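Data block below; observations after.
Here is chain A:
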Amino acid sequence: AETIRVGLPTKTYWPTTIAETAVRQKLFEKEGIKAELTVYRSGAETFEGMAAGAADIILDPPSLVSAGRKKGVMSRIVANAAMGNFGWQLMVPAKSTLEVKDLNGKKVGITAAGSGSDLLALWTIQDRKIDFTRVPVGGGGLVPNLLAGNVDAAVVYSPLSFQVARSGEAKTILDYATAAPPNLTAGWIVLDKFAEAKPEVVQKAVNALYGAVQFMRANRDVTVKLIADLYEMPAEIAAMEYDNTIMKLETDGNMGAANVPAAVQLSLDLAKLGGLKDIVPVEDVISTKFKPVPTKP
Partner candidate 1 sequence: MMSAKTLRHLIVLALIALWELLPRTGLIPELFLPSLSSTLLAGWNDAAEYGHALAVTLYEVAVSMAFACGGGILLGAIVGSLPRPRLLIMPMVSSLYAVPLVILYPVFTVWLGIGSESKIAFASIYGFLPTMLATAAGIQTIDPQLLLAARSMGATLGQRLVRVIIPAAIPTVLSGLRVGGALVIVGVVVSEMLISSAGIGYLISRYRTILDSPHVFAGVLLVLFMAIAFNTVIRWVERKAAIWQTGTRAGQSAADEVGSGAMQPAT
Partner candidate 2 sequence: MQPLANVTPLKPPPRAGAIEVRNVGQVFRTRSQDVVALEDVSLDIKPGRFVVLVGPSGCGKSTLLMMMAGLRAQTSGSITINGAPIPQPDPNRVGVVFQEASLFPWLSAEDNVEFPLALRGVAKAERRAKAQDALNLVGLEGFGKRHPHELSGGMKQRVSIARGLVQDPPVLLMDEPFAALDEQTRMTMGDELLRIWAATGKTVVFVTHSLTEAVYLADEVIVMSPRPGRIVDQLQVNLPRPRTYEMLSGDAFGALRDRIWRHIRKSA
């Protein structure tokens, strides 16, 4: 059988849960293909991995597709995975009394310049008409620096955000899942070459992945346990991750849907804010050739 190599940006991020579910529920097998999962350090690395020929299908935001096309890496989003920043939250230490509007002139921690958290921080600046310093502290430095007071607030990803909120160390002052306008935050991406050479493999892969999403929605307990195992987290946090992100993911992934171009455009606009110069037209970023038909477990 054909093997499809799936590239995932970081382990404790919902795409991993999807892909793992698809593997464990043997959805790829049902489609007659095999899958090999590789976890990368973050979105950019995953994209580089695909460009280097080490991954066939990856999950990443539209901005990277756009940037890649300008750099000679031709790829498109074939399926829409999420239309919002679920689980992403602007947090301050529990004892802090700061509100979003008070952040003017303060320091806000992000993972890396140009990353998803940076884009959200920039959006906050623009949307709330305030100005603060974005301080890249890396994924591992986010919470430590927040707790130590080196930054006044931080843009935290899930399920870390749930975890620190739960432990009472920090609290949320802005939930991007609801605050930010719905845009296409992430989609499944393949190289144009690959889509042309093996369209059936791509089709089968998205089928399996969206089958996994269906399965997860239908099987709360199994999924919560999987998340808890994979992320090495208490079931309680895993349940929050399930309710607040997994349940919000796109279920059909159709790039042909009417709302998609605008959502992609918005996503690119946000990226432009973050310093992305390599913008290409929306129609170059997406492909409507594949419409996922979720595999039945």
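Here, contacts are C-beta pairs under 8 Å (C-beta built on N, C-alpha and C of every residue); 3 or more make two chains touch, one makes a residue touch a chain; residues count from 1.
How were these candidates chosen? In short, all candidates are chains of the complex that A comes from, given by their letters.
Owing to the predicted nature of the structure, the values given are computational and were not obtained by experimental measurement.
J.: For chain A in this complex, which listed candidate touches it: 1 or 2?
T.: 1
J.: Would you pull the chain A residues touching candidate 1 in the complex into a rising list?
T.: Contact set of chain A toward candidate 1: 42-44, 47-48, 51-52, 63-64, 67-68, 71-73, 112-115, 118, 133-141, 144-145, 147-148, 150-151, 271, 274-278.
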